[in-house]
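All protein chains but one are shown in place.
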């Protein structure tokens, strides 16, 4: 199993910000969590609002919580909202079920961690996260 | 960047109450939070019910949390309720996503704080908040 | 029973700040709660740190919780800390058991509300609170 290092997290964040600049996105916050759901690194760009660290972490945690990207949770939020509400409960309010939480897997399919991004539209947040994951040669699972 | 002072907060509250009197609104509670979401001043008019301080603060905090007035959160509460429910969770239940939470910005576009008002209809609460923000020469962002 | 009005709360806060200026105290935060423990007004002076609203409210709430000023809770914190720890628990973490939370009573001995002040030493915080209570002709119970 490949283990997430701080150096990898820094590369992911830098690549996500580079993609965001290319797409001219609004100020973002990026959280990188390890396979256990614990933060390795977080960066909040100037002008990104105050609850963005929790939202970014909540997207990444949501992906790890159910083993796939938060696009799956977003679909569930529409098809069976009571399930997603219950996840809020059992997780102690730590999950944000909209796109932008991307699971990272290695070549053996093992979970290495997750990236959560917030600040622009959910689709754009996700695009920046995917660019970040690609920069360290891992597989991105968007859900 | 302009910093929110107690003197400014007092002016905001007085102007909001003046507008409320002019519009013959019900008893209001007004909360003024700084850019970090911390209370600078709060006033609850006689007859305003007991949970109004939390509601007023929750509107102001909601605006700061996502970087725009709570009219945006209200729209999201209808279009993707699972997102707003998750915000309740990650914020520890401190966000009230209906109109009446107004973000305050200075001339450079920097966030100075937010005003949250509750007691009458959400639209009227917002009108009083806008009057308060105008009284200190800041830009009101309703969402 | 005399009922706490917003006008009285404003007078209390102004008198407390006047006393603080006279004593050259550090920046204070003053919270005025009604007999039910609900906020009527709060003012945080420029330079008073970000958790001061919760500390001021917690002192006032502590006085109302046990029916006497927080000097009594402070003594209990030393003589039987397990009791004060339990109060933290049953109150949901809303009590601050050090001097500066002053209960306000009317001439019949009925509780009208409480004032909580924080920012300088606990003794000085209490002195400012007592001055505030005196300004509206109520009896101050420091515990």
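Per-chain numbering from 1; labels A, B and C assigned in written order.
As a working rule, a residue touches a chain if its C-beta (ideal position, glycine included) is under 8 Å from a C-beta of that chain, and two chains touch if they have at least 3 such contacts.
Since this is a predicted model, take the numbers as computed values, not measurements.
J.: Under the stated touch rule, tell me which residues of chain C contact the chain that is not displayed.
T.: Against the missing chain, chain C presents residues 47-51, 54-55, 57-58, 73-74, 77-78, 81, 84-85, 88, 91-98.
J.: To test your reading of the contact rule: which positions on chain A touch the chain that is missing from view?
T.: 5-6, 9-10, 36, 38-46, 50-51, 53
J.: Spell out, residue by residue, where the missing chain touches chain B.
T.: Chain B touches the chain not shown through residues 1, 3, 34-38, 92, 110.
Criterion: only the chains that are shown with their structure count from here on.
J.: Round to the nearest whole Å and give the separation of the Cα centres of chain A and chain C.
T.: Each chain's C-alpha centroid was found; their separation is 44 Å.
J.: Counting in whole Å, what is the centre-to-centre distance of chain B and chain C, each centre being its mean C-alpha position?
T.: 26
J.: Using mean CA coordinates as chain centres, what's the gap between chain A and chain B in Å?
T.: Taking the average C-alpha coordinate of chain A and of chain B, the gap between them is 30 Å.
J.: Indicate the residues of chain A shared as contacts by at least two other chains.
T.: There are none in chain A.
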